[in-house]
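Missing here is one protein chain; the remaining ones are kept as they sit in the complex.
Order as written gives the chain letters A, B and C; numbering starts at 1 within each chain.
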Amino acid sequence: MRKTLRYGMVGGDLNAFIGGVHRIAVNFDGRAQLVAGCFNPDMAANKECGQFYRLDEDRIYADYKEMAQKESEREDGIDFVSIVTPNFLHYQVAKEFLNHGINVLCEKPLSFEVGEAEELKALAEEKGLYFAVNYSYSGNNMVKEARELVKQGVIGDVINVNAEYLQEYLVDDIGKGDQKMVKLSSWRKDPKVAGISNCVGDIGTHIEHTVSYITGLKLKKVAAVLDNYGQPLDLNANILVEFDNGAHGVYSSSQVCVGHMNGLVVRIFGTEGAIEWVQENPNVLSVTLKGQPTQIYNRGMGYVSERSKEMNRLPSGHPEGLYEAFANIYKCYISTILKKVNGEEPAEGDLDFPTVDDGIAGVKFIHACVESSKNNAVWVEI
Amino acid sequence: MRKTLRYGMVGGDLNAFIGGVHRIAVNFDGRAQLVAGCFNPDMAANKECGQFYRLDEDRIYADYKEMAQKESEREDGIDFVSIVTPNFLHYQVAKEFLNHGINVLCEKPLSFEVGEAEELKALAEEKGLYFAVNYSYSGNNMVKEARELVKQGVIGDVINVNAEYLQEYLVDDIGKGDQKMVKLSSWRKDPKVAGISNCVGDIGTHIEHTVSYITGLKLKKVAAVLDNYGQPLDLNANILVEFDNGAHGVYSSSQVCVGHMNGLVVRIFGTEGAIEWVQENPNVLSVTLKGQPTQIYNRGMGYVSERSKEMNRLPSGHPEGLYEAFANIYKCYISTILKKVNGEEPAEGDLDFPTVDDGIAGVKFIHACVESSKNNAVWVEI
Amino acid sequence: MRKTLRYGMVGGDLNAFIGGVHRIAVNFDGRAQLVAGCFNPDMAANKECGQFYRLDEDRIYADYKEMAQKESEREDGIDFVSIVTPNFLHYQVAKEFLNHGINVLCEKPLSFEVGEAEELKALAEEKGLYFAVNYSYSGNNMVKEARELVKQGVIGDVINVNAEYLQEYLVDDIGKGDQKMVKLSSWRKDPKVAGISNCVGDIGTHIEHTVSYITGLKLKKVAAVLDNYGQPLDLNANILVEFDNGAHGVYSSSQVCVGHMNGLVVRIFGTEGAIEWVQENPNVLSVTLKGQPTQIYNRGMGYVSERSKEMNRLPSGHPEGLYEAFANIYKCYISTILKKVNGEEPAEGDLDFPTVDDGIAGVKFIHACVESSKNNAVWVEI
Partner (left out) sequence: MRKTLRYGMVGGDLNAFIGGVHRIAVNFDGRAQLVAGCFNPDMAANKECGQFYRLDEDRIYADYKEMAQKESEREDGIDFVSIVTPNFLHYQVAKEFLNHGINVLCEKPLSFEVGEAEELKALAEEKGLYFAVNYSYSGNNMVKEARELVKQGVIGDVINVNAEYLQEYLVDDIGKGDQKMVKLSSWRKDPKVAGISNCVGDIGTHIEHTVSYITGLKLKKVAAVLDNYGQPLDLNANILVEFDNGAHGVYSSSQVCVGHMNGLVVRIFGTEGAIEWVQENPNVLSVTLKGQPTQIYNRGMGYVSERSKEMNRLPSGHPEGLYEAFANIYKCYISTILKKVNGEEPAEGDLDFPTVDDGIAGVKFIHACVESSKNNAVWVEI
């Protein structure tokens, strides 16, 4: 019985943002080893990265297609690939690996077009592969706790949702700017690389997933106003939403809201209670039963759900952060693949990672927002 | 030269909510005395209230019309009247006093119909009277500070607004309820007394005013989704807004959001900075310049604006609350009327109270929201 | 039966800090009227103040002794006097009014010497008078709620206390200063006017009272380090305390802690739970039962104690502040005196104001801290 997996990575050289987070996250549980990669089309940067991780020279690939091909041919080939390139490559890279029978964990947004995302789903099913999409915030322990509380009926029926993801770092694209914030890669502003949306595609889509993960609800339609402020893509979005249970809500997503760094905040209101989670202080969860004092749940305490306990890493008060959220996504995904390679059936808890279905929902959401905004904020069905 | 004023009150008996707040607020500066009133159509309650305040028996009126008439005839008649009845009476009572040449401070929302509000404005102008509408949150010292900062250009041009006013107390109208919250008068849910809206009319309109007071912007249009959850009037609203400068934003107003008592929160985002004010902790203001740490301004400190200092009552760290906000509205209004009765010109600072124009804006906002919601959240011009 | 009282004031002219707060506070419930005063030894300022409040000219007294004498001789003389002068006058003014049979509400600290405070107590008892000492923070609604919770045993036995009262405004007395904070009267730094302590006497003593009010415990001994930083009196104090039940704790009091305006924070830890109250955000109370999530109690909600409800003024979420705390002290004190003048027995709730006994405890505390600090922080019994 295998106890560990081998994995490869596409994208994420030593200077990239998210690739390194993935690698550290995988290391938390020590059940998968990086053995192959194509980290950068530039071979020097690619090699530098591969050597840092002591990969065999012949598994530092110049090209992801070659990588898919070669790895699928090896006996000790990778069990899954992590795709951490800019958006425009997700679809084609994922497809390539699926076609070669390799499980895929891909960054969000899954693809440019809804059809592409659906194609990937069909392909994964056809090949019997597990396809995760890295909506990483649902990896947070207290997001899982929120989901459990909703499932248990603690807040009753969801009647209203108010969620936001606010950042500041692009405000200089409209202001008189010499702001000195550290910025993410600027490909996000380029339609050819990022797709039809910057702000909604990069962060708004995290709102959509996190809310849907917690509530179990699906979006029915959106009415969105996106602001480009003279840029090719949107930097700001205010979005009315309607869920399949008839409840309404509002999502705000922005890269120009001064004072907010990475401000994902989710508030779910129900007939019997409400829940609030704030990503920048992720170890607590506010839970209020109607007519009662707000309760501040702390990760790691005896009163949290079994699921939250299972996924806990550190004692209460010892802060977990972004890496742990990613590590939790990988924990479940790797458990699933491990069971698969060992011929076992993954348990419900193992399957607790965002899938290609979540990826499709995300792409649909982005498209619906952009379309609505182009049509004077008319409701667009999802 | 007169140093104090005489005023009367319509509505606000000893069991009412807001009338008592007005009376205490007036007392803060000791420059106006309650001398006449019609506090309740029920004469027993009316008398009880008048006697508590040691009014002359003949100035405890059974009827507001009689009161307007008699007071206008007395040499020592009231200088202004405060109208603190349920909504449906505002227009008719205000009109009566204006017609008798008496200045009016009226509770919000100003009237049921936009035409009525405009009629009141015309009448006040014709008669040369001062008409205040009690959008009391703009009386808060740190709301004034926010306005000064925006005026000074500290946050640059406003590009996005995110504001909300969330309450919990009506959640039992949809939940399985034995919640034991203290509740406001239930006339708010009755269209005949409250008008075409409950939630937007009672609290949403405070968002509209507070934002407009701070930013100096006017609303151009709204796209609103109101939720009635089977009740005659709305209990929840999510509203996209567009301002006259082209900026967008979102307002959320609710009486069913568990965990929120009286949660007016205003966040104004500009090209150079942002401001956040939270009514439940009103003595501080969050101010962020782009790329800089958020600063927590404290009321009463040396660094606040001259205007904030002028309107300050207590040293920093000694909390002012709701009464002081009301007292500040009255402070300005009474200064204005005092100057008027003494033949002087009110200064800019004296005129810093919400007027009939704000009242009109509020009624227009309510109508636009209701109309939009009835038409599938289509944009409605204001 | 009398429904209202008459009161006089010593100290507190129009430029003073706390006298005006008292007058507004009394007005909240409208059951006592200011009819006499000696607001300032300077007659111009004295008159200006008296006239502002429309006092009869012959009741604006040049001298508090004359005032005590004359008021005691009038049939419509004052029912009680509020003493709001700097500290050195409290004892002599209080004594004068007691000697003339007039009830006294006096500011803290009650006197310079413990013996003086005890003398006042004896005198009040002898004369059958009610003597309140204005430890105003126990007037806060949520401080009362805290006391109820402790009484009900919710937090078990008190085992540790951590409380502080931190201010910034005197830091320039030690720093290189052009700080522009609004400052309180500088007599606080003068031993002849303030007494043997500045920081402990002005604010530390509020910690002592508030903790004792909430817990019902008495201090047994203190070990204190006071820092004068080259000034005649202390500006900073760190104090170990031991209570009569054997529990320990620590009090920190400072006028040189940058970032703190009026930071009274009280945390009471028990065997079964804990309570935290923060004066600058006074409408909430943090309550934690061991092993459970922290609960944020909101003033005005259905779940608070009967006592908290009785003393409530505004619906939940509508902030009460400093004035209301003072108004609550007066509410109880005036109820007590009203019952007295009407020959009734005050109820337990009426008597819920700090008395001369609390005043004595405060003076003892100040003396013990100063003595301990002079003796190398040795324990000093109280």
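Everything below uses one rule, namely that contacts are C-beta pairs under 8 Å (C-beta built on N, C-alpha and C of every residue); 3 or more make two chains touch, one makes a residue touch a chain.
As the structure is a computational prediction, the values presented were derived from the model and not from experiment.
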For the full complex, contacts between the hidden chain and the displayed ones involve A, B, C
Checked against the full complex, the residue among C:Asn262, C:Ser286 or C:Asn312 that touches the missing chain is C:Ser286
Out of A:Asp202, A:Asp234, A:Glu324 or A:Asp358, only one touches the absent chain, namely A:Glu324
Contact with the hidden chain, among C:Val10, C:Val81, C:Val143 or C:Cys257, goes to C:Cys257
Omitted-chain footprint on subunit A covers residues 17, 21, 24, 27-28, 30, 52-53, 167, 179-182, 184, 260-263, 279-283, 298, 300-303, 314-324
Absent-chain interface residues of subunit C come out as 155-156, 159-160, 162, 164, 168, 171-172, 174-177, 179-181, 223, 225, 227, 229, 236, 238, 240, 242, 248-250, 252, 254, 256-259, 267, 269-274, 276, 286, 288-291, 294, 376-379
For subunit B, residues touching the missing partner are 287, 291-298, 301-303
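FYI, only the chains that are shown with their structure count from here on.
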Max Cα-centre separation from subunit B goes to chain A
Taking each chain's centre as the mean of its CA atoms, subunit A sits from subunit B at a distance in Å of 43
Whole-Å distance, C-alpha centre of subunit A to that of subunit C, is 55
Note: subunit C residues in touch with at least two other chains are 298, 301-303
